[in-house]
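Written out below as structure tokens is the structure these notes cover.
Shown here: the complex without one of its protein chains, the others still in place.
Right after this comes chain A.
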Amino acid sequence: MLPQMGAAAESLSKASSLVMRIGTDAHLYDDPDDVSIKPLLESRYDSEKVDALKRLLALIAQGADVSHFFPQVVKNVASHSLEVKKLVYLYLLHYAEKRQNEALLSINCFQKDLSDTNPLVRAWALRAMTGIRLHVVSPLILAAITKCARDPSPYVRKCAAYALPKLYNLHQEETSSLEQLVDVLLRDNSPAVVGSASVAFNAICPNNYPLISKHFRRLCEALPDVEEWSQIILIEILLRYTVARHGLVRESVLFADITRDSTFSSVMRRCYVEGHELWSGDGRGFEEVEMGTCKNEDVDLLLKCTAPLLWSQNSAVVLAAAGVHWIVGPAEEVKKIVKPILFLLRSSSAVKYVVLCNILAFAKAAPLLFDSFYEDFFISSSDSYQIKTIKLEILSTIATKSSVPFIFEEFQDYIRDPDRRFVADTVAVIGFIAKRLAVLAGTCLEGLLKLVLSEPLVSGSYQVEEEDGVLVQAIISIKSILKQDPSSHEKVIVRLVRNLDRIKNSASRALIIWIFGEYSSIGDVIPKIAPTVLKYLAWSFHSDEVEAKLQILNTCAKVTAKTKGNNKDSTLFKKILNYILQLATFDQNYDVRDRARFIRNLMGNETKNNLDIYRDLAESMFCTKPASSPYPSANIRVYLPGSLSQVVLHAAPGYTPLPKPGSAVIENPAGLDNSSDVDESEGSSPQYSTEDNRLGYDTGTEEMSENGEYEETPLVNISEANVDQGQTSQNDMSNFVSTDLSEMMSRSALESWLDETPCFSDGSFGQSRSQNVSTSNARVSFNDRNFKLKPRKSHALLEPANSDGLRISYSFSTEVSSVSPLLVCVDLLFENFAKETLRNINIRFEEASGSSISGPMDPVLEDSASMVSPDKIPTLLPMEEIPLLSPNETVKRILQLRFQHHLLPLKLHVLCNGKMYLGKLWPDIAYFLRPLSLDMNSFVEKEKQLPGMFECSRRCTFSDHLQELEQNEKISVNADKSLVVAHCFAVKILSSSNFYLVSMDMPVSLKPDDMSGLCLRFAGEVVNSSKPCLITVIAHGNLTEPLDVTVKLNSEDTVFGLNLLNRLLAIVQ
């Protein structure tokens, strides 16, 4: 090429690289801070903001700390430009944790964006909001996720699922609401969302098997459509569930006979299930724990649905699917995985290495699976050293008599590889194979000997460390083969010894000298050459290195000790030994001198009387062989297939072995999750219905009748909406609306009831009625409290499976404690499912010391004490012990507790038969209230005092009434529909919370089905702070459809209020 052309080409390439840079952000990366960034951030133009943000990003990329721009950046979160938003989010996520206070400023914008019409904006807002990890706003985040989990866009729902683990990290304690959301998302129609939900499941509640049990079939069927990354996680979840539920499969490889080494597979089985730390050391009866089951439907389904994933383009999915087949698949199915995982070897070298690590573990347990595929483990010159060695190890494991000739032929080439480390490894593997397949020992020894004696290895002129490595390894291999059957390989020893003079490397010499000493009395030839060899050793002693010198000393001692009797040889040996000892005594190295002194004392002294003892000692020292074990089982490290731990060969943090087989007992496979409040499972606990069907306001009504002032309170109020409610008509109405609610129900619809004009003697009402008709916004309110409340939901404190048959379920009670107003009453129901009588049942708080209140206390004192210094320990009033509980008997107790936290569970110790079980009592915030009896006026007044920041409201839908209406349709045609709806509403809230129903306003409208304006008011007093808490529920929409409901809450205790609002929403929905 001409020089000028070369120059032209060069400038051309320069020009083209310049063209490449045009229009990129190159200058921003090169000089991010060549302008002042702050004014740009405050600019009015989006383009300048973008420029500034890009500069900040460049600085982050280069590792500079630009967190001091946080206040300026966070302002831009409100920008409408998507690009600005994205860049701001990138910045925020990087620094939010450092600048928590400023990051709070962005929350409002996120919340606004969450209602944007563009799903991408909603998704980004949610991701950023959850990504900034602010502990203080976790209730808001939970609300945001809850909202997004029901978003119409699957992408947003997917992001909601991804957000759950982030919230969980902030707030590890409170999982029940997160688990509910996982449940909701697992039900999703879109496979992408289901996949992300499984990722969340794995992070939040990986052991919640009942939840998987509910969805198992659907999840299996969705598996092929789920995104590849989620597939990896979902496969693992399903595998763990299957093992926990059904145990290991007896037909699987882990039990089967195709394993050559049954100890290995049983060790593997243990490792999978228990992990290393637990079992190593004591070999306790593991076999009893595990439950092998025959294959069943679930296992079959799982295998069927994971089988096609062996064709996935994602190697992680293939390996995960292979892992499932390996662990729960019957042995004949496992063959399926072999080809797909071998095909993975034709991927990048990183993938190759990981897959090989797993194959090695598989091959050790079931070498027969792989033995015909030995060619796939042949080395290619592009393999890295790591990969080469692991391939060799696999080859040594799977080699059989029929494949060994081919493998050895291949090894012939490896021996000549320029990488001598690899050659040494190959030589070692030859030794392993020969040890395992004794038939081959002769051939192997021949080959190795040839290698040892080949010219470049032994020639002293060319000495490289790596070369020595090969030589030493070859001799070690020979040594290990000889050990199996020394007598039949006598000639090999002789040949080695005869070549001793040619071998210069001291480690190799030491090894050969050891071999000679060890087998000096074997066969016919060796004893004959022994004198000559010893003479040679004595001659070469001074020129040898330390390693070899020590071995010469040992060997001489050994040979001498082994020669019995007083023949010619024996005296010769003694002479030589003495000579060598003498040389050694004056050696420069003190190890050699020490060894010589030791041997001299042991053997050199013939004058001593107790000669025999020394001789025996020497003999036992030199001539007995320690028993060797092929697999010291504690050294086998096996982890679950596909795990990081299997690659790095130690349990990585976060590694969990499989659950205990059969540990998950799911009583109702159709799946009702006890802790899930969304489920309408009231009907499933009929045993409570009789006791719980009492009126909701025992205490409340009692108080009122004592006060006496409520006796005249009418059951129905009719008032005008636009005048201040409750102020006007209460007294006027009282005359004519003293009817009982049930009586009213028997009448016709509300309108017809209103039309009975003769009742309306009062003129003012007539006026208001005419207004009603024209504006249709007047209301009718009820103050009736005779609702048939639904049985309260009960939760399990203790399951019979965990506690020898004792089942304790709890439900929150509306009763007010007689001891202190701070205590919440919980009804406990003890049931004995066991066949024997249970004794001495009692409940204690986990921290036994000084936590329970010793006796009744002055409530006022207690109250004030808690105001001053709130004692953070939840307290528990001692329960009356249940001395005896015979089988199938049930006993009820009331437990009085004081909760300090609204969300954290209370850990309780249940004592029974002298044993102690741990139970968790989940607080229900809706019962941390006392009913507060207010009339309409004082309610409105109180509400006015709690505006702004004390007020929060949220929306949801209510559809329970639809069912109710359907039922009522059949019973009576006359029943007023809107009344039913209102009734339904009140029952819903009152049966799962402890409120006082202040008023129930009915819409009065021309359209019979329009429910807009239905308004219920509830009041309560927070147990801990005695602050009032007011709830207003307003409904909109048509009664034949789900109603749109706004729940408003006014309370001074805002944190409590937020949590309570969430709970109420869950109740309503």
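As a working rule, a residue touches a chain if its C-beta (ideal position, glycine included) is under 8 Å from a C-beta of that chain, and two chains touch if they have at least 3 such contacts; residues count from 1.
What we mean here is this: contacts and distances are computed from a predicted model.
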The hidden chain: which UniProt name fits, "WD repeat and HMG-box DNA-binding protein 1", "2-methoxy-6-polyprenyl-1,4-benzoquinol methylase, mitochondrial", "MHD domain-containing protein" or "Protein O-mannosyl-transferase 2"?
"MHD domain-containing protein"
Among A:652, A:665 or A:1055, which residue is in contact with the omitted chain in the full complex?
A:652
Of A:381, A:543, A:588 or A:967, the one touching the omitted chain in the full complex:
A:381
Listed residues A:125, A:199 or A:331, member touching the removed chain
A:199
Going by the touch rule given at the top, which residues of chain A touch the chain that is not shown?
16-17, 20-26, 28-30, 47, 50-51, 54, 57-58, 60-63, 81-83, 86-87, 89-90, 93-94, 97, 118-120, 123, 127, 131, 133, 153-155, 158-159, 162-163, 165-166, 169, 190-192, 199, 202-203, 224-225, 227-229, 232-233, 236, 308, 311-316, 318-320, 339-340, 342-343, 346, 348-355, 375, 378, 380-382, 384-386, 409-410, 412-413, 416-418, 420, 454-457, 459, 461-462, 464, 642-645, 647-648, 651-656
